[in-house]
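Here you go, one structure.
Shown here: the complex without one of its protein chains, the others still in place.
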Amino acid sequence: MGFTWTDYLLALPIVLLTLFALGILLIDLMLEPEKKWVNPATAVIGVLFSATGVYKVQMWLEAANSPGVPGMMRTMVMDHYSIYFFYLFLAATVIAILMSARYLEIENENHGEYYALMLLAVAGMMCMACGTDIVLLFIGLELMAISTYVLVGFLRRDRRSNEAALKYLLLGAFSSGIFAYGLSLLYGLTGTTSLQGIQYQLYQNVMPGPYKPVAIIALITTMTGLLFKIAAIPFHQWAPDAYEGAPTSITGFMSVAVKAAAWAMLLRVLISGLMPMRPIWAPMLVFVSIATMTGANFAALTQTNTKRLLAYSSIAHVGYMLLGLVAGTATTLSPDGIKGILIYLLVYTFMNLGAFGVITALRHRNVIGDELDDLNGLYSRAPVEAVLMLVFMLSLAGIPPLAGFWGKYFIFLSLIGTQHYALAALGVLYSVFGLYYYLKIANAMFMAAPAKGEERLPVSLSMRAAIALAGIATLYIGLLPNSFIQMVNWSLGLANNPNVARLVR
Amino acid sequence: MNPVATPFFFYLLSGTMIIGGILVITRKNAVHSAMALITALLAQAGLYLMLYAPFVAGVQIILYAGGIMVLFLFVIMLINLERTLKERQFNQQWLVGIVAAAALGGLFIAVYTKGRNLFPASEHLTYVESQNTQGVANLLFDPHVGMYMFAFEIASLLLLVAIIGAVVMAKKRI
Amino acid sequence: MDAMLHISTLHYLVLGAALFLLGVIGVLTRRNVVIILMSIELILNAVNLNLVAFSRYWQGLHGPGALHGQVFAIFIITDAAAEAAVGLGILIAFFRNKETVNVDEVNLLKW
Amino acid sequence: MYNHILSIILFTPLVGALLLLFVPKENKEAIRWIANIFALGGFLISLPLVPWFWDKRFEAGFKFIEGSANNWIPSIGAGYVIGIDGISFLLIMLTTLLGWISILSSWSAIENRVKEYYIWFLVLQTGMLGVFMALDFFLFFVFWEAMLVPMYLLIGIWGGPRKLYAAIKFFLYTLAGSVLMLLGILFLYFHHHAISQVYTFSIPELYKTAPQIYSDYGPHAATLLFLSFFFAFAIKVPMFPFHTWLPDAHVEAPTAGSVILAGVLLKMGTYGFIRFSLPFFPNVLAHGRVRFWVMTLSVIAIIYGALVSLMQKDMKKLVAYSSVSHLGFCTLGIFALTPLGLSGSVLQQINHGISTGALFLIVGILYERRHTREIAEYGGISNVMPVYATVTMIMFLSSMGLPLLNGFVGEFSILQGTFMEKEIAGHPGWFWTAWAVPGVVLAAAYLLWLYQRVFFGTVTNPKNEKLHDLTPREMATFVPLIIMAFWIGLYPKPFFQILEQPVKETVMLARPDYREPGAVNAGLKPAAATPQAAVDNHVAMAAEAAKAASTPTQGTN
Partner (left out) sequence: MIFLNHIYLIPLLPAFGAAVMFFFGRRLQKSTVSAVCVGMVALAFIMACGSVMQYTQWADAHDHQPYQKILYTWLGSDTGHLTYSTHDGTSAPLQADAGFLLDPLSSIWLLFVTGVGMLIHIYSIGYMGHEGGYYRFFGYLNLFMFSMLTLILANNYVLMFVGWEGVGLCSYLLIGFYFHKKSASDAANKAFITNRIGDAGFILGMFFIAWMAGSLRFVDVNRFAHENASALMGSPIIMAATLLLFVGACGKSAQLPLYVWLPDAMEGPTPVSALIHAATMVTAGVYMVARSNALFLLAPKSMMVVAIVGALTAIFAASIGLVQNDIKRVLAYSTVSQLGYMFLALGVGAFTAGVFHVFTHAFFKALLFLGAGSVIHAMSGEQDMRNMGALSDKIPVTFRTMLVGTLAIAGIPGLAGFFSKDEILWKAWNYHWALWVIGFATALMTSFYMFRLIYLTFWSPSRVTSHEVEHHIHESPKSMTGPLVVLAFFSIAAGYLNWPSNRFEKFLEPVFANGEVATHAAEGASRGLELALMGLSVVVAFGGWYLASLFYRYAEKGYREPIDAAAPAVYTTLLNKYYVDEGYDYVVTGRRKLGDIRLGVLGAGEASAWIDSNLIDGAVNGAGWITRLMARISSWWDKWIIDGVGVNGPAILARMISYPTRLLEWGLVQWYALVMTAGLVGFVFYYVYH
């Protein structure tokens, strides 16, 4: 025990990101306005470096034949789960950066700080994914959150962006206050800040004893903070506003990376920390999930703003994922639900970023491009983008053989496997419901005529790359999901599980 | 060192804190609120001392009262106070808000006080002033027990982000 | 009466809850964004009070080195500082565009 | 080729679609040619299957199996496994034929966004073929869902005035049914694992375990599970209360879309019933009221569909509702659970594909010329388009089940198969048949009335005076259908032979107690004694052979 050289290695991805973030801040000062493209390029390189770092850690783990190594005095752990999420964050970030370059130019806010904040936010996410100590988790969460507040408000001259940032900040700070309150109670109940310690104490002392009501308050306040971050009803309301007002590229980034980080943390906290309280949080999650699916799907139905619509859609997806959590923790034999969440987050990253990429691409000259009508006749203006958008929409709706189907598939699989038939039925019916508003987008693109005088949409190279990346990933995962499923199995350490081992063959 | 935790000081300080808190959320003038908040924070620092946490108390006074609140005051000065003063201070849902918040606080307090014997106070804690600061520092920096070292580093990033954020947001031209 | 006079961790907990309550009321009812931010500071202070009190409690059980709560409190203060800074920065940016700090005029985005 | 014939058939249209991607969209002629070549190629390439399958028609089980379980997604036990039996064989041939015909029929009907149109159409073709070929439940589901998308776009982009409404309704409605089916599939999947410790979606494997659900989980659960499949298929068919998407979809869809929709897509529902609902839930069908309700709904569909189409003012809607009625016959035959009813039902599905497909083409031809489908707009068309009127008459007759045309053969077998059961869901077979028979009468009523209003009389609307008769291309779309209609009507024996084995297997699965046809009562059934050779060489039958054939029948009377 103690600080050793491996800790440097384990921190390598985060360190590299930080270094590049600082580097961007410095380089930006020296850049001519027309050379600003260096910033995103640097950021991408930073992400790639960080990915190399993750890979190095992964190889080291493989070499040590170890499922995971705790580090930094056991406040973090580098296991397959963390590595999976690291890759996920980095992939999302690359696409988001590629989406941003041209967009910021148009918005005339092409500053290095944007990329630096993005990289720092990813550093925070990584802390959330790998932290096993509530202090580190909290700080990571705040690092990510505060970076995101700024990024949401990055279009300083745009009132909607201001407003979104302000709302997001006020609610975010409020929720993190509540979250911190819950953490303080958890600490008070267990005397430790490490998740393992908390789990142990909860099992041994708290749950059986008179402290249970306090523990309930601790749990619920903690859950509030977590559910707020993943935007589940009734803690979701920041999401539509923030998504709508934020720069579109950031909306995409938030909807996938930030959400994935929140999920990583939620899973970590609930499963390794608060598992003793599952009898309490599972029914709560069922309620939240039903409320989320219902509210979000209904609210999305009549939206006319694409970003807002997708915001509600992303809330609805959270509802499905929560079902996976409920089922995934029902028995130890059925990890399908967790698997479902992980693969859901993976495919969601690509399809949702792709969708936001297309919306971002619509921003040109003085068209904001986030109204549904702006998509009208997109097919004739940008056929490739329109078809890919269709792919993303159908994937979001969960139509096989597109990637989005697999997330839902495993969720429903786990629900059936754990005898939650009614929940499964509800979930699938809501997913049909959801198709309606995705089809609205498809309708606009393919079946409505473009407004007069609309010519071909100029799409930058980096944007094309981003959308193509997302599109290829969506199709590839959809058609040949096997390696990805195995990746998730690997990340959950399921390959050793005899039940799963038979499957993997 | 034990007698510091007398009920008198506790109720005095907590009374100050509560009154300060109430003033924060009721004052029309944001400057007054800020002043009330500073008062409350200082009272809280006193409570920290009563809890044998001099380092935190110091941080509270220096960083909170001294740093953050000054920031608040600057911003209050920056923005137009005149107009705000003449307007309603509470929104239309204030009653519902109070009820909801009161319900929440009430629930909390009810739960805490229902189990009277929860968290019994431990007597006779030997306390050396230097030990506190050193203990905090050990947890933060010691290569053997400094488990919050990494979190501390991340906290530095947090502050960096705060700086960048504040600059980006507040500066007219970057 | 004994309970009133014998100050235990529970007293701090109740005090913290009260402070939390005040903070929540402030967040829920005040129109001035600055004061809302201050209310959030109140909430965070309630957390800190809890943490320090619990730290005191666990010191009693685990010895004087069990200062996790106090360290956590310092992190929370850091976070409070960062949030306040960014929050005020965003507020200024907003104020520049809208010339108001009333939170119910932040209503462009809805439905 | 022989070993991979199914894959080749399956992916030929998709290859065409991919190729079209690289053709500039301004080059409409080239696009049309390529699409038509691939559609025709898809049909021609499926032709070798006919003799190959013919040789194996009496073999048990699935044939031409390709792929193996777990070769696609081993993690979950799904594989790319395709194979066919007689039922799917016929439906595949129908699909390739109708696919080609509909693509041919779109030559002049589609003027804008030609490239997309053909791409989606070819993709749709692959999707439909996949549904009929899949032997892996997962693969089946993927094709089942995936094929909704191109159809949705075909309706939504090239449809009529209310295309958005119709397209979305179509998509949502059918999807709503199929997602529940997914849950059912997953349940079977777990159940199979519980019994055999293997996770697999293989359909033949699931046949072995699925029937045990009734005993393992009780009648209630089994019935619910049955319903989860039932809704998916019933919506697709569509059965009576779930049919309202159909008229809308048909009315708005472009002609070729309607042809495929009616001709092939609806068959997926009945195919699902045959392939899944029957073998998986023998006990649910044997006990309880489920079968009663299904039969009742079928009968209602037959009469109700006919009555509603009687009142339609829009030709296409009329044909659409007639589909409801016809498919009612198909489901009636299926749930009679007799070899006869089932083979009649499959045959009727083919027939419906041919005749209703042709009816939609017919409506489309008028629509292309006049851009209206209101019956009142027409009258006396016989005077200006005599050839067209003749073709229409033939197809109408086929649709209403006139003997010597295809419709009769299917309807007759269904009705006979239903009639001959002593008891179906608490009522004798003749009870159900008696309810279904008025549908035959009403079919004549609505079709002939339509014919009268459109074709008879004098041309009253001056716009109709200049209509030109069928072009050779249009004629070419009808010729194969007419040939098929007469073939099935005059000589359906090959079809019955192809269906015999799979139908028997299905009935044996659906009714484990079903008695294998015993010794045929020799005294009463001279037909069985008829020498095979004499029967097979029917055309060039020599006088002597004729004697040989007839002698045994004469001696006994």
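Labels A, B, C and D are assigned to the chains in the order they are written; within every chain, residues are numbered from 1.
The working rule: contacts are C-beta pairs under 8 Å (C-beta built on N, C-alpha and C of every residue); 3 or more make two chains touch, one makes a residue touch a chain.
Keep in mind it's a predicted model, so treat the numbers as computed, not measured.
Undergrad: Taking the complete complex into account, tell me which visible chains touch the one left out.
TA: So, taking every chain into account, the missing one touches A, B, C, D.
Undergrad: For the full complex, which residue in D:G218, D:P241 or D:P512 touches the chain that was left out?
TA: The single option touching the absent chain is D:P241.
Undergrad: Of the listed residues A:V38, A:I280, A:V384 or A:L475, which contacts the missing chain in the full complex?
TA: Answer from the full complex: A:I280 touches the omitted chain.
Undergrad: Using the touch definition from the top, which of D:N70, D:S382 or D:T477 touches the missing chain?
TA: Checking each option in D:N70, D:S382 or D:T477, the one touching the absent chain turns out to be D:S382.
Undergrad: Which is it among D:T433, D:N464 or D:T506 that touches the chain not included here?
TA: That would be D:T433, which touches the missing chain.
Undergrad: Take the complete complex as the reference. Which residues in chain D touch the chain that isn't displayed?
TA: Touching the chain left out of view, chain D contributes residues 58, 162, 164-165, 168-169, 172-173, 241, 243-245, 304, 307-308, 310-312, 338-340, 343, 380, 382-383, 386, 390, 397, 402-404, 408-409, 412-413, 415-417, 419-422, 430, 433-434, 437-438, 440-442, 444-445, 448-449, 452, 455-458, 490-493, 496-497, 499-500, 503-504, 515, 517-518, 520-521, 524-528, 530, 532, 534-536, 538-539, 541, 543, 546-547, 549-550, 553-557.
Undergrad: Determine and list the chain A residues touching the chain excluded from the picture.
TA: Where chain A meets the chain not shown: residues 166-167, 170-171, 174-175, 178, 213, 216-217, 220-221, 223-224, 228, 234-235, 237-238, 240-241, 280, 284, 295, 298-303, 433, 436.
Undergrad: In the full complex, which residues of chain B touch the absent chain?
TA: 91, 93, 96-97, 100-101, 103-104, 107-108, 111
The working rule: only the chains that are shown with their structure count from here on.
Undergrad: Tell me which has more C-beta contacts between its two chains, A-D or A-C.
TA: A-C
Undergrad: Averaging over Cα atoms per chain, report the distance between chain A and chain D in Å.
TA: Those two chain centres are 45 Å apart.
Undergrad: Hey, how far is the Cα centre of chain A from the one of chain C, in Å?
TA: The separation of the two C-alpha centroids amounts to 27 Å.
Undergrad: Hey, what residues on chain D touch two or more of the other chains?
TA: Touching at least two other chains: none.
Undergrad: Please list all residues of chain B that touch 2 or more other chains.
TA: Residues 108, 112, 118-119, 145, 148, 151, 155, 158, 161-162, 165, 167-169.
Undergrad: What residues of chain B sit close enough to touch chain A in their complex?
TA: 107-108, 111-112, 114-115, 117-119, 143-151, 154-155, 157-158, 160-162, 164-165, 167-169, 174
Undergrad: Inside the complex, what are the residues of chain C that reach chain B?
TA: Per the stated touch rule, the residues are 3-15, 17-26, 28-32, 34-35, 37-39, 41-42, 45, 48-49, 52-57, 59-61, 64-65, 67-68, 70-71, 73-75, 77-86, 88-93, 95-96, 99-104.
Undergrad: Can you name the residues of chain A that touch chain B in the complex?
TA: Spelled out, the residues of chain A in touch with chain B are 1-3, 7, 11, 14, 18, 25, 72-76, 111, 113, 116-117, 120, 123-124, 127, 133, 135-136, 139-140, 142-143, 146-147, 149-150, 153-154, 156, 165, 188, 193-194, 210-211, 213-214, 216-217.
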